[in-house]
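Notes for the one structure printed next.
All protein chains but one are shown at their positions in the complex.
Every chain is named by a letter (A and B) in the order it is written, and numbering of its residues begins at 1.
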Amino acid sequence: MRGYSQSGSRFFMRFFMWFAGKEAAMLKECLENVRRTAPLIHNITNYVTINDVANVLLACGARPIMSDEAEDAAQITSVCAGLNINLGQLHKTGVEGMLRAGKRANELGNPVVLDPVGVGVSDFRRETAGRLLKEIRFTAIRGNASEIRALAEGRKTAGGVDADAWDAVTGGRLERDAAFAKAFSAQTGCIIAMTGSLDLVADASRCFLIRNGKEQMSRVTGTGCQLSGLMAAFLASNPGKALEAAASAVCTMGLAGELAFDRMREDEGNATYRNRIIDAVYLMTGEELERGARMELL
Amino acid sequence: MRGYSQSGSRFFMRFFMWFAGKEAAMLKECLENVRRTAPLIHNITNYVTINDVANVLLACGARPIMSDEAEDAAQITSVCAGLNINLGQLHKTGVEGMLRAGKRANELGNPVVLDPVGVGVSDFRRETAGRLLKEIRFTAIRGNASEIRALAEGRKTAGGVDADAWDAVTGGRLERDAAFAKAFSAQTGCIIAMTGSLDLVADASRCFLIRNGKEQMSRVTGTGCQLSGLMAAFLASNPGKALEAAASAVCTMGLAGELAFDRMREDEGNATYRNRIIDAVYLMTGEELERGARMELL
Partner (left out) sequence: MRGYSQSGSRFFMRFFMWFAGKEAAMLKECLENVRRTAPLIHNITNYVTINDVANVLLACGARPIMSDEAEDAAQITSVCAGLNINLGQLHKTGVEGMLRAGKRANELGNPVVLDPVGVGVSDFRRETAGRLLKEIRFTAIRGNASEIRALAEGRKTAGGVDADAWDAVTGGRLERDAAFAKAFSAQTGCIIAMTGSLDLVADASRCFLIRNGKEQMSRVTGTGCQLSGLMAAFLASNPGKALEAAASAVCTMGLAGELAFDRMREDEGNATYRNRIIDAVYLMTGEELERGARMELL
């Protein structure tokens, strides 16, 4: 029995390593496709982190363009390969541009990402998210655990734009969280990316757990917004592989946070960390991502 | 007589050092209360420096949220512990959100800070400031000397968003400036913070003079806006001690400017200084603030 069990575990380890190697190679390929195709990404995003979103898109090899005016949103989207809609600091006057751009992207078959910033905090944000989800087919929804839950369950949250502690994805209930993410994906038809100290990226049948990232990233405003921008670029450059592309964007951002943290000096704080994270995306090679990604299928 | 005079001066020195020690310990406590309570701060602020305001709030241990849409401003404020209203790059469409958020914060008893950026430059900004002061009870007003004077006297200024030279607080007329600040505080019921190369922070009966800061901070856009954000956080985390909290925020920002300047390398300029200032807030300990603050009661 002992022999059998050993060889069974050996077989499993080999299978696991073959699988993990294949996944890691796929993460690398997704990043390299962004670098190779330099997709133009239309961002309708909040003004707090709009500059960082532009610079992180340039860092990963994509090209950003910003327009939130209803008058030209659809035309801007028409020359782009992907669309990123972010509800942070939402304005009433901006909703029409989101709808027009989203519908145009749908017509073109371009990927569309929704980042429902603070969706549980106000009726206006929740109702706008509901309207967008009804009128636009999103490829992926990326938010923290509270935002995704607020979106799924229509409930309110108290923590502003951060996740409430009880919502966070933690080691203790991974299976339940993965089941929730898959079910919400099945319901919406979108890739669901719940990011935090642990990240889940799911479609209706599979859910990846990603362990990259650093707690200190939460002390830099807009790392989530940046990730949503990256995700639109990764989706645009990797058609037909939405789950893998989304997961690759999440690993890229998380690993950038780790590499940047290692480069911090003693006299540096969150503002320099902000720059170093974007720098790390800029410098990241496919090999680095392949080696550094910590992803597993749940 | 000589003996008496000596022991009188010794007594005074001891009293002064006891008092200064008590004040410095209070500054430290105010910062540590921010770190401990992590207040959620609602910012309605200009888009020039909105990212810096968010990052400096994260640096001091608070949590920022931004919304300037009338539709959800009141609900956002409802989950927050403090509100920061900034008139820089003011939009007509933004005034209603300021009013709703301010009134809601008043109902909740939350502190509200007004930063009257460039209030003396246009009728629109002056009239808006007047309307806000009429309809909202502010806890503190923070501006440069020209802005505070323009607000107090309804007059125009020429220097854009910087203080006109003749308005600046300087060594030569500190008592007159302190009397002005106290009188304006008595009139408005707000803590008055006039900041520049020297800073005054006053309520109706007391005025602190603060000598922290670096001239080069004026070459970084938005250090004033950042300070107003910090002040809202310090007020939120230190209820019942508004003057001390406001002074602690001013010392924190000024000392951060000094520490950041000491960390500058020869090949660095104002953009890196911007980051180093926020980094210095992030790294600042209560002890560092206690030791480095240069504050006296006028």
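Everything below uses one rule, namely that a contact is a pair of C-beta atoms (placed from the backbone, for glycine too) under 8 Å apart; a residue touches a chain by one contact, two chains touch by 3 or more.
Since this is a predicted model, take the numbers as computed values, not measurements.
Listed residues B:L40, B:L114, B:V161 or B:C207: the one in touch with the omitted chain is B:V161. The set of chain B residues touching the chain not shown comprises 46-49, 51-52, 88-93, 118, 121-125, 158-162, 219-222, 267-272, 274-275.
Think of the hidden chain as still there; on chain A it touches residues 40, 47, 50-51, 54-55, 58-59, 63-72, 75-76, 79-80, 93, 263, 274-283.
Keep in mind that, in the parts below, only the chains that are shown with their structure count from here on.
Remark: rotation between chain A and chain B after Cα superposition is 120° (nearest 5).
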